[in-house]
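One protein chain is absent from this view; the other protein chains keep their places.
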Amino acid sequence: MPADATSTAAYETVIGLEVHVQLRTASKLFCGCANRFGAEPNTLTCPVCLGLPGSLPVMNREAFRLAVKAALALDCTIAGFTKWDRKNYFYPDLPKGYQISQFDLPFSEHGRLEAVDPKGSFPPREVRIRRVHLEEDAGKSMHDEAAGTADSRIDLNRTGTPLLEIVSEPDLRSAAEARCWLGELRLLLVYLGVSDCNMQEGSLRVDANVNLHIPREGGVAKTPIVEIKNMNSFRSVERALAYEAGRQFEQWQATGEELGSAPKQTRGWDDAAGITRGQRHKEESSDYRYFPEPDLVPVTVSTAEIDAIRGAMGESPRALRSRLEECWAISAYDADVLVGQGRELVDYFERLATLVGEGKLASNWMQQDVLRTLNERAIGIDEFPVAPEGLAEVIGRVKQGEFDTSRGREIFAAMITSGRTAEEVVAEMGIAAVGDDELITLCRELVEANPKIVADVRGGKEQAAGGLIGQAKRKNPNVNPAKVRETCLEIIRGLG
Amino acid sequence: MSLTRDDVRKVAALARLALDDDELERMTRELSTIVGFVSQLEQLDTSKVEPLAHPLGTTDVFREDVARESLPAAEALANAPRHDGSCFLVPAVLGD
Partner (left out) sequence: MQPADRSAMELAAAVAAGEISAAECTRGHLAQIEATDDSINAFLHVAAEAAIAQAEAIDAKRAAGRSLGPLAGVPVAVKDALCTRDMPTTCASKMLAGYRPPYDADTVARLRAADAVIIGKTNMDEFAMGASNENSAFGPVANPWDTSRATGGSSGGSAACVAAGMTPASIGSDTGGSIRQPAGLCGITGLKPTYGRVSRRGLVAFASSLDQIGPMARSAADCGLLLETIAGHDPLDSTSLAAEVPPYTQLLEEPLCGVRIGRVAEHFGEGLDGEVAAAVEEAFAALEAAGATIHDIELPHAKYGVATYYLIAPSEASSNLARYDGVHYGHRTEAPCRGEGFDSPLVEMYCRSRSEGFGPEVKRRVMLGTYALSAGYYDAYYKRALQVRRLIRQDYLDAFEKVDLIGGPVSATPAFPLGEKTNDPLAMYLLDLYTVATNLAGVCGISFPCGFTAGGLPIGFQLQGPALAEPLVLRAADRYQRLTDWHRRRPAMATG
């Protein structure tokens, strides 16, 4: 990754983000076409989203409800009266020649969301949200350079998909903060069931606005604001911002150009080359001639409706993290990892922790064995083959000393692969507790067979006894390594 | 209120219309006359008047979130001036 030029004392990097998320509705915003990704081109269209003559939009109730839900979760105020506006411009992926959006009376504004790094690499950053509004998505234009034609291909499946536009104030101060904030936003919206927030599928898109505040004699120099587009992953966002800050500083040192001296520039991020490039200057792109959408009537929202939506919202990731830390005495880092995996995994964890009676222990097992399996198999917790009860049994038996942790993990692994219960696996593996006498006999054998280790231990190197554990396990896999070590040391000490 | 040829050229560009010199000349004259006429509204004091965008003031019209059948691609493309059976075709969209 290019050096993060956003974190430096030479200047302050000022970043604002504009995020578009597609809402998880069954149908599009203004028509009944399915809201689905990946279909064959132009198979999810109708007169309305094709913008055919005579077609009319009708607002999707669920889309509006999800929008309000998201805005409430972002602490925004919800307007009692909101209206729709036309944003007029010509583009082949915009069949009506205008986008139905919201201009002067968006349904929500003035919210906030905090970016908190669980590793604490920066202090928590509260980012104010200027506005959240609802609008329709455009289609896709594809240009295949390789095919050598002079044509672009237009697929209108995506037109009319409900889109939430979330605009932050320029409160972010580093690329890392921006990435973290995006992660938090994504997690929140996924938890709410508002969006899939999948950048690969286009259900989450990010543009950034960035400039520098450079302290110099006589005050602060501000560089012109640059809009950065074409960042296709959170990592790209971080890299792009990191790069752009450095580029702007170099540019300022060379030209001294400050905010206001030139129109706002747009630059596209080239992930392969690791740089931003200036884009073609679009002439009158800013005169959208907004006016109230005559085909849609305004929407009113009552406090009762807001309360109802708020009441059905469920815990936010932030609230959940706090609660897990408090109730289960786990670290902020652990809470962050668990919550980051989604509500269902958290539910699994809480059930497990309840059965086991220990939060930290449950958390360790979740993070190591459960998460690893989920990742390896690319499945969600809903497809995980062992229920919390099954895992709790294994953990319980380890706690009782029936077998040690590493044995327990082997058992658990076998349960995952075979689908059998702990009891069945234990029986199959021939695991039986090793009796004290049997253990002592075994240790005596080992001590006799390993004079060098005995000499080391007697010479003060107790850790050398560790070498006996492996041998003990080979003779009898059921032995508890800690007990082996303890017993051997006793025997060696007893040798006089 | 008179429009200049330059004003008209800019509006034509915004509206994606190509006007030749004759048309530009005529349009400038005609639009100036019409805009002059509609400017009579300045005579009224509207400072305390809310704009009326929807004549009958209804609100809150929604549709339930139910997916319905879409048009088959062939129908969606049926009136397209140029298509390749799957997508609409246009001169290359640059700077994407």
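To keep things simple, chains are lettered A and B as they appear, and every chain counts its residues starting from 1.
The criterion applied here is as follows: a residue touches a chain if its C-beta (ideal position, glycine included) is under 8 Å from a C-beta of that chain, and two chains touch if they have at least 3 such contacts.
These numbers come from a predicted model, not from an experiment.
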item: Neighbouring displayed chains - absent chain, whole complex; value: A, B
item: Residue, one of A:A79, A:V132, A:V297 or A:I395, that touches the chain absent here; value: A:V297
item: Given A:G16, A:P41 or A:P92, the one touching the chain that is not displayed; value: A:P92
item: Residue ranges of chain A at the interface with the undisplayed chain; value: 47, 50-59, 86, 88, 90, 92, 95-98, 150, 154, 156, 283, 286-287, 289-292, 294-297
item: Chain B residues that touch the omitted chain in the full complex; value: 3, 7-8, 11-12, 14-19, 23, 27, 30-31, 33-35, 37-42, 44, 46, 49-56, 58, 61, 63, 71, 75, 78-82, 88, 90-94
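The working rule: only the chains that are shown with their structure count from here on.
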item: Intercentroid distance (Cα basis), chain B paired with chain A, Å; value: 41
item: For the chain B and chain A complex, residues of the former touching the latter; value: 10, 13-14, 16, 51, 53-54, 58-68, 70-73, 76-77, 82, 84, 86-96
item: Of all residues in chain A, those that touch chain B in their complex; value: 25-27, 32-35, 40-47, 50, 58-64, 81, 83, 90-92, 141-143, 150-156, 279-280, 282-284, 287, 289, 291-292, 294, 296-300
